[in-house]
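A protein chain is absent from this complex, but the other protein chains hold their places.
By written order: A and B. Residues from 1 in each chain.
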Amino acid sequence: MKDYLLIMISAIFINNVIFARFLGLCPYLGVSKKFSTAWGMGMAVTFVMTVSTAITFPLNRYILLPFHIEYMRTVMFILVIASLVQIVEIVLKKTSPSLHRSLGIYLPLITTNCAILGMALLAIKGEYSFFEAVFFAFSSALGFTLAILIFSGIRERLDFANVPENFKNVPIALITAALLAMSFMGFAGLVK
Amino acid sequence: MWKEFKKGIIKENPVLSALLGLCPTLAVTTTVKNGIGMGLATIFVLIGSNAVISLLARHIPSKVRIPSYIVIIATFVTIVDLLVQAFSPELNKSLGIFIPLIVVNCIVLGRAEAFAGRNRFLPSIMDALGMGLGFTLALFLLSSIREILGNGTFLGFHVLGNIPPILVFILPPGAFISLGFIIAAVSFLSAKRRNG
Partner (left out) sequence: MKSVFVLTLIGFFSALLLYGTNKIAEKSIEKAVAKAKIQALKKIFPFKFESENISKVQDKKGRTFFEIKDKKGKLKGIALEVSGEKGYGGKIEVLMAVSPKGKVFDYCILSHNETPGLGSKIEEKSFRKQFKGKDLKNYKWKVKQDKGDVDAITGATISSRAITDILENGLKIIKFRYIEEGKKCGKNLKKESSKRTRS
């Protein structure tokens, strides 16, 4: 039990997907303008990240490694992810068309979200069991969601602030991310 | 032909203008060596995938267009991954998972979709080369700032003498701030060009 708690705290705060690992930046900067879209994106990413790791982890352990075809890893992993995102898109279109519309092009872009493939690759690196790996992916996705929510909240306010012309939009978003990253650095050493 | 090559370097620079490929840009630019290494690996993938896709695009049904492109790109990414492991293990160690992550670098799929899918072989290669060089240029710029200010070195050579480096630049916050300022500067310069 303690192990799982450690995995979760480490994944969300100490090694945050965005602020420490630099993964998932495109959607982070692209979708975080409104709190509601950020929330939807966070949920979609959490689902895809968790399920894709649940599929790629056994794929790696029971097929890629025993047959010594590790070189097919990138191709297979990304195909799993792409298919998953396609399925999510179809399901979302039928169950919640409004969310589907607001996520727009960013939904298929989850496929190229480096965080999904990145976490799948990291999950097979550490000496995790299947459940620990999936939990690790899930927690990291929560960290992503947390980061994107905080960020969108700040950005909604930034819209009313007096930002210099050349810094508007992306530069100020990056500098805000810098400050958030700095504050998250304070969590280092939390787990002894 | 020259036009296809030139546009990727400044005007339509994938990182500084289109804001694509940010994850590797921020993650691997702790040293100039890493930045250039990543740039070269990406150029390899870009040229390979753009070339193949420009040749095959006509025969690929629209329904499986994206998955097909992805498999082709992933193949070239794996090839470059194996080559780096074999011939530059230290680069492999410093770039880590970001080599396989080239497959999800929006620049690669972006150019495949936007250009290689609907143009001929030679122009596609020029496009790939230009975009790849533009990407490498952005990486070079960011990693130079980060390595000089954050580590006091440039390509491993000490350049700041006795002045202690500002550590934060090789850490995540430094990456974000540096890129933010670079993009703001680019915006300033291009606005000046338009008005001036």
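Operating definition for what follows: contacts are C-beta pairs under 8 Å (C-beta built on N, C-alpha and C of every residue); 3 or more make two chains touch, one makes a residue touch a chain.
Here the structure is a predicted model, which is why all the values come from computation and not from measurement.
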Options B:74, B:99 or B:184, residue touching the unrepresented chain: B:74
Which of B:60, B:160 or B:185 contacts the chain that the document leaves out: B:60
Absent chain, residues of chain B that touch it: 56, 59-61, 63-64, 67-68, 71-72, 74-75, 78-79, 82-83, 85-87, 89-90, 167, 170-171
Hidden partner interface residues of chain A, rising order: 69, 71-72, 75, 188-189, 191-192
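Just so we're on the same page, only the chains that are shown with their structure count from here on.
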In the complex with chain B, residue positions of chain A that touch it: 19-26, 29, 71-75, 78-79, 82-83, 108-109, 111-114, 116-118, 121-122, 164-167, 170-175, 177-179, 181-182, 185
Chain A contact footprint on chain B (complex, rising order): 19-20, 22-24, 26-27, 66-67, 70-71, 74-75, 77-78, 81-82, 97, 100-101, 103-106, 109, 168, 171-177, 179-181, 183-185, 187-188, 191
